[in-house]
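Excluded from the complex is one protein chain; the other protein chains are retained at their positions.
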Amino acid sequence: MKKAFSHLDDTGAAAMVDVGAKPDQKRVAVATGELRCTPATIRLLKKQALPKGDVLACARVAGIMAAKKTGELIPLCHPLMLDKVSVDFAVKRDRIVITAEARLTGKTGVEMEALTAVSVAALTLYDMMKAVDKAMVIGEVRVISKTKI
Amino acid sequence: MKKAFSHLDDTGAAAMVDVGAKPDQKRVAVATGELRCTPATIRLLKKQALPKGDVLACARVAGIMAAKKTGELIPLCHPLMLDKVSVDFAVKRDRIVITAEARLTGKTGVEMEALTAVSVAALTLYDMMKAVDKAMVIGEVRVISKTKI
Amino acid sequence: MKKAFSHLDDTGAAAMVDVGAKPDQKRVAVATGELRCTPATIRLLKKQALPKGDVLACARVAGIMAAKKTGELIPLCHPLMLDKVSVDFAVKRDRIVITAEARLTGKTGVEMEALTAVSVAALTLYDMMKAVDKAMVIGEVRVISKTKI
Amino acid sequence: MKKAFSHLDDTGAAAMVDVGAKPDQKRVAVATGELRCTPATIRLLKKQALPKGDVLACARVAGIMAAKKTGELIPLCHPLMLDKVSVDFAVKRDRIVITAEARLTGKTGVEMEALTAVSVAALTLYDMMKAVDKAMVIGEVRVISKTKI
Amino acid sequence: MKKAFSHLDDTGAAAMVDVGAKPDQKRVAVATGELRCTPATIRLLKKQALPKGDVLACARVAGIMAAKKTGELIPLCHPLMLDKVSVDFAVKRDRIVITAEARLTGKTGVEMEALTAVSVAALTLYDMMKAVDKAMVIGEVRVISKTKI
Partner (left out) sequence: MKKAFSHLDDTGAAAMVDVGAKPDQKRVAVATGELRCTPATIRLLKKQALPKGDVLACARVAGIMAAKKTGELIPLCHPLMLDKVSVDFAVKRDRIVITAEARLTGKTGVEMEALTAVSVAALTLYDMMKAVDKAMVIGEVRVISKTKI
């Protein structure tokens, strides 16, 4: 079987893939990514904003809300009724690692939803920390598991 | 002067920074990022979808539209009337490099808008190419210039 | 059984509740609320804007559209494909009473959708009447019935 | 049986029709429309922007994304989880003909989604071509087929 | 001077036009369009839904709200802070004529906002009347005046 870009028709035009014939299945995807910063920024974060500050809570909410908007942001993604989204953080010496999980009972995989949650959570952390660190980098955004039952 | 997280008040609560006292200035920000994939995926992209296919055009549109939604995605970003957004791509041997520029005549920097355009363009490429490559990674998303006049 | 906040995990982090294991059921929720104003405002409303004016129609449409946006406004609400939303008004001597009903065939209750419809209908009435009454109050917003079949 | 406006109740108030009792069926709707312009504009489009330019790709993406927003734009439309949307163009001597198809496994017809895709694709073409032609007209927007299985 | 598509750069890539150097001016645009239907549908509309029904009010609200979303629907439109939007209807023998006006103090014309208001008001009328008339057509959507002071 020849590999092909599923969102392009024979003329190269973009279209949403027809998922009408697919069965409803339970689907789970987990994605991760990280915001890299200086150790000084992490120390400041721990001192000023953890645990009482809203930094992580704010980024978590932004990531969850963004997952629900995936079909609005990514042109060829289907609108989905997600069963669940969660976003978690691990604060390391020189980075914050973000993990997001999306769950659906439906016809398409939900890795784009998990990736979108990670990306927007990372952007939100960037926004809240940019006053103290001008050289942060968002990276390693990828899917780490995708299953269906 | 002591560095501080500008979006947190004394109690650690999140709030939008008051920009009411700032002057309107011309502001430009440029951000980049990349979607890393296999050389085989790039070869397939070049053969099937470039130049006639809609892949890059679709990601460009998604990035531009996302820049305009930044204030809706990132909780503490201000809604802005952007003067301009553009998104460009450089297709390399094993990655696509994305560059986005945002311009504003206003009171706040626009690096979040440029970063959001890059992130959503990368997610859109990921979505359109994921049928042929399951191990792509979005990375090196960062600001490369930020100026005001 | 110990009562608990369903949207918080063991660490206190917010997450959408996983509804994947719940059966699809018919669900109906009704909510009410009121906009309190002066009797003079109500008299003016009846004279200038009822029945021909668009005040109630405009608030009804706003409430219905807001119910469809509930999952976008309330961070941990699930996106839903509502079967029906309706919004009605009773104009009293010194207040307008708003009632909204939401219906769903799905996995979660729809009281948040009914409450959101009431709240945004009330805010819309407030907006349209604020030029003549500066001291209005939105109150008594609550669920009056919630059923599933 | 007397014909009636399905979105109005006995008092003339607007409401979403209750679709809760309807079965899930496969539904397809196709709509068309056109943007009329001068032959000179079409010649310029073919020379400057076809095939390599992003004009048609941009309008296609806008149409697809708008179809997914139909329930947000049209007050009494139900939010839907579309299975598929596609938008195509035929460039004629003095007009661009737009065709959109929407597919759903669900409880309501999807002609509004197909019509919205056509309308927003036409508006996007208008926007991108208005610098060279001030007298374009969008017309003949209608449903050409609607089926359910 | 050679005419050119303002939203395409030298390589044919789409981008928002940079309006940063333009002065703020008062701008007004008026657009019209029509929904054509059978005389029987118009008679039914007049009998069942005018003046007390919400049909026209609902379409008016939808058009006004859509004008505010223009920058979100049309990929290369700038987000704008409109000063005013209004939508009006003239019910004729076999059609409803829709007129929308948009006003802005800003840097770009607002014809796309007026056209979007007309289009979405027409789609809303279509949605509310489609149960009684399956062959309606939206047409003659165009700008009738565009001025700046």
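We just call them A, B, C, D and E in the order they show up, numbering each chain from 1.
To be clear about the criterion, contacts are C-beta pairs under 8 Å (C-beta built on N, C-alpha and C of every residue); 3 or more make two chains touch, one makes a residue touch a chain.
Here the structure is a predicted model, which means the values were calculated and not measured.
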item: Touched by the hidden chain, restricted to displayed chains; value: A, B, C, E
item: Residue in contact with the excluded chain [from E:80, E:96, E:123 or E:137]; value: E:80
item: Residues in subunit B touching the chain absent from view; value: 9, 13-20, 71-72, 75-76, 78-81, 106-107
item: Subunit A residues touching the omitted chain (full complex); value: 51-52, 54, 57-58, 60-62, 65
item: Residues from subunit C at the interface with the omitted partner, ascending; value: 3-8, 11-14, 33, 44-45, 48-49, 52-55, 57-58, 61-62, 65-66, 69, 73-77, 111-112, 115-116, 119-120, 122-124, 126-132, 134-143
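The rule is short, and it goes like this: only the chains that are shown with their structure count from here on.
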item: Reference interface A-C: repeating pair among D-E, B-D or C-D with over half of contacts shared; value: C-D
item: Rounded Å distance, subunit B centre to subunit E centre (Cα mean); value: 30
item: Inter-centroid spacing, subunit E versus subunit C (mean Cα positions, whole Å); value: 29
item: Geometric centre distance via CA averages, subunit C-subunit B, whole Å; value: 35
item: Of all residues in subunit B, the ones touching two or more other chains; value: 52, 54, 57-58, 60-62, 65, 69
item: Touch-based graph of the chains, sorted into line, ring, star, complete or other; value: other
item: Chain-to-chain touches, reported pairwise for every pair that qualifies; value: A-B, A-C, A-D, B-D, B-E, C-D, C-E, D-E
